[in-house]
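Removed: one protein chain of the complex. Kept in place: all other protein chains.
Up next, subunit A:
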């Protein structure tokens, strides 16, 4: 299961990177979102999966899944969400002000 999940996250990384290298702003943001999904999957998989029950003491289980990666990912989800939202509004403003969402056109003139 772990190897399988790591490979899936690898595939997500590949697609996310390809999207980030695109010149369309929206696709870059989509790529970044995919990238953070892949990272979360990688983080939780490296530690080993399905070893024990959910980290709730009410379960009275013999062993619990490691709660630390879960706490880290929870933090990460919120931060990447904040980032995505900010980037989207930035893209929106860029389009309103400059009239394009194409990264190639946002390069500016060569003399600058």
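The definition used in the following text is that a residue touches a chain if its C-beta (ideal position, glycine included) is under 8 Å from a C-beta of that chain, and two chains touch if they have at least 3 such contacts; residues count from 1.
Please note the rule applied: contacts and distances are computed from a predicted model.
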## Note on the structure
The chain not rendered here carries, per UniProt and among "Glutamate synthase (NADPH/NADH) small chain", "Electron transfer flavoprotein subunit alpha", "Na(+)/H(+) antiporter subunit A" or "Light-independent protochlorophyllide reductase subunit N", the name "Na(+)/H(+) antiporter subunit A"
### Message
Touching residues of subunit A against the unshown chain: what are they?
### Response
1-15, 17-24, 26-30, 33-34, 37-38, 40-42, 44-58, 64-68, 70-71, 73-75, 77-79, 81-86, 88-93, 95-97, 100-101, 103-104, 107-108, 110
